[in-house]
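Excerpt of the complex: some chains, original placement.
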Amino acid sequence: MSALTSTLQRVYGLWWIVLPPIVGSAVMAMIIGALVVAPREIIEGDVQRLLYIHFPSILAAYGAFGVVFVASLVVLWKRDLRWDAVARGAATVGVLFTGLTLATGALWGKPIWGVYWTWDARLTSTLVLFLIYAAYLLARSMADELDEQAARFAAVFAVLGALDIPLVMFSVTWWRTLHPQPIIMRGLERPAMPAEMLAVLLIAFLGIGALALWLGVLRTEAEWLAKRTATLRAKIDRHQGA
Amino acid sequence: MNEAIGPSMAVVMKDLRLAWRDRAGWASAGAFATIAVLVYSFAFDLATGDIRPLLPGVLWTTFLFAGIFAGGQSFARESEEGTFDALLLSPVSPTMVYLGKAAANIIAMLVIEFLQLGLATILFDTNLVSLELLVIVFLGTVGSVSLTTLLSTMSASMRGRAMLLPVMALPLLVPLLIGAVRATGASLNLEVGAAPWTLLLAVAALWSAALSVLLFPIAVER
Amino acid sequence: MTTARIEAPILQTLALTKRYGGLDVVRQVAIALPAGSRTALVGANGAGKTTLLAMLSTLVTPSEGDATIVGHSLKARPAALRRAIGVLAHAPMLYEEMTPLENLGFFARLYGVAQPEPRIEELLRAVGVWNRRHEATSVLSRGYHQRLALARALLHRPAILLADEPETGLDPEGVEMLDELALRAPGLTVLAATHRVDRVEAWATGVVRLEHGRVVEDTASIAVARQGAPA
């Protein structure tokens, strides 16, 4: 038990050594790739470069929300507050990257559609996804770190909200939307875009994915430490007598 | 079976009786819903010639807000008087308690909604009482009220923050709302093809109802 | 604790612990109460009495350990366990908008009490609320609330009564009723948290004293076979 724990801790400690350089170089590569290497899109122009943030961001967010879903199930099942920290960390990352997708999408929409925003199924469902997990973070942050019941409430909420993830993913195929149909994923075998674009996009996946993972680990760690500080503070208060 | 249903019925009857006795909450939910419809008809009457396309949106946003307003109070009372603990202490399973509560809320909401539909039929001069529409209203109500009933338990014990319930409930209910609005529009021939929207509505309603039933026992644990 | 008589305890806890924010407010409590015994749970404010009772009444989930009541484990929390306990807590747990009669009627249905009417009348008369059974509970005085709560706790004839400061709000006559109906009722097992140490001798057969969540004195428990090994 303790041997396993300490091994896990050692592996965990490695994140601090392994992740930062990976994240750093991947993000650098992504920026250079998106701004320099990738060709200028013929019709849309330079705004199209937003794709390299827009699309990988939402994929990272999907991943993060998937982690929230799983971690919330574990919270409900095992009553273990550490998974609550994981869920909160992942939700923060998910909200952040959904926000990035929304922001880049809105910026992209202005030149292409003439408006920043329209009530199209994909856009709306993405916004709702953002709001659900923002509400999750909000509700969770209103209670104590160590409040087990609040952690469980938040987990219940996250599980209920998970329905929206497939809705966002498939809204384009289910409903006719203004937003582009998925071509990239489907077209990996029969590329629908220049190879450089695809390559840069792949690098962007890596960079944003690594960044998301790194931020998630940091947030989780911070939640964890906050819980421990709260515990210690309560112990000190209580042991002075009272 | 009878043993399991009996106590749940006791909760339903008690809640309906209390709702009837202390009509304040429900009456004001109904009154606000009426006011909302009135406000819309005043607001839109001049602006647009034909007001009927707006009906689905008017109806569902009103139902939604009224439901959150009224349903949110259902557990607040119980937790205020400590009777929620009494329910949990009884041999009745939490699921049965939840079902009783949700059923009482759904019945009360349906009453309000049918009153609204009747009112809207008069005010907007459109026949709103079709079988299809009743099914849509029923589905939407079951889905949204089962969810707000669950959430109201949580926000009741989360001390305060009146705003928390709507903030939590509304985004979760948006898919359901969209399905309901579109399906209603289709059933009023304002749109073509009701099927996919009714499907979305049904899936969303089922998802929130089923998960609420499953998650309630875990949510009330301390 | 070392006596020879080995009975089966009707209520037994094993290393029962509740942790709030990393702090044990009830710590490794192990008691074993024989059927028919009447135990006073004493201890300073904040010692953990209410929390212990809340765990035993299935309202609060233990962080560690378990308890068995009339043969049912807390962890399983079946209806049978809850049917065996009556709870008189800090709050009267009554619907203020309903009358005493409606309150007891509702709880009788909830507990599936057979032939509720005579039972309710008997209890309302015993606690002296019968004359006011048609008024809203909200207009009753504090002592009447407590009397009604006592009736509610006893309604389904529980085998064990868990009571938290049951004397609260009762006048001397009410305290006598409490003793007669509950604390010294024959056959009923009682575990009651109380600060009325002056009264403990009058009704309790044993005392469990908590200090900072730990049992520091226990004259109530019997020796039992622990963890499978004979005592």
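As written, the chains take the letters A, B and C, and residue 1 is the first residue of each chain.
We adopt the following convention: a residue touches a chain if its C-beta (ideal position, glycine included) is under 8 Å from a C-beta of that chain, and two chains touch if they have at least 3 such contacts.
As the structure is a computational prediction, the values presented were derived from the model and not from experiment.
Peer 1: Write out the stoichiometry of the whole complex as a formula using the chain labels shown.
Peer 2: A x1, B x2, C x2
Here, only the chains that are shown with their structure count from here on.
Peer 1: Return the chains shared as contacts by subunit A and subunit B, ordered by label.
Peer 2: Common neighbours, subunit A/subunit B: C.
Peer 1: Tell me which has more C-beta contacts between its two chains, A-C or B-C.
Peer 2: B-C
Peer 1: Farthest from subunit B by Cα centre, which chain is it? Let me know.
Peer 2: C
Peer 1: Report the inter-chain centroid distance for subunit A and subunit B in whole angstrom, where each centroid is the mean of the CA atoms.
Peer 2: Roughly 32 Å, centre to centre.
Peer 1: As a quick test, compute the distance in whole Å between the mean CA positions of subunit A and subunit C.
Peer 2: 49
Peer 1: Once you find the CA centre of subunit B and the CA centre of subunit C, what distance in Å lies between them?
Peer 2: Using C-alpha averages as centres, the distance is 38 Å.
Peer 1: What residues in subunit A touch two or more of the other chains?
Peer 2: Residue numbers touching two or more other chains: none in subunit A.
Peer 1: Could you tell me which residues belong to subunit B and also touch two or more other chains?
Peer 2: Residues 221-222.
Peer 1: Provide the residue numbers of subunit B that touch subunit A in the complex, in ascending order.
Peer 2: Touch list, subunit B to subunit A: 147, 150-151, 154, 157-158, 161, 164, 167-168, 170-172, 174-175, 178, 196, 204, 207-208, 211-212, 215, 218-219, 221-222.
Peer 1: How about subunit A: which of its residues touch subunit C in the complex?
Peer 2: 79, 144, 146-147, 228, 230-232, 234-235, 238, 242
Peer 1: Of all residues in subunit A, which touch subunit B in the complex?
Peer 2: Listed in rising order, the residues of subunit A that touch subunit B are 76, 124-125, 128, 131-132, 135, 138-139, 142-143, 149-150, 152-153, 156-157, 159-161, 163-164, 167, 174-175.
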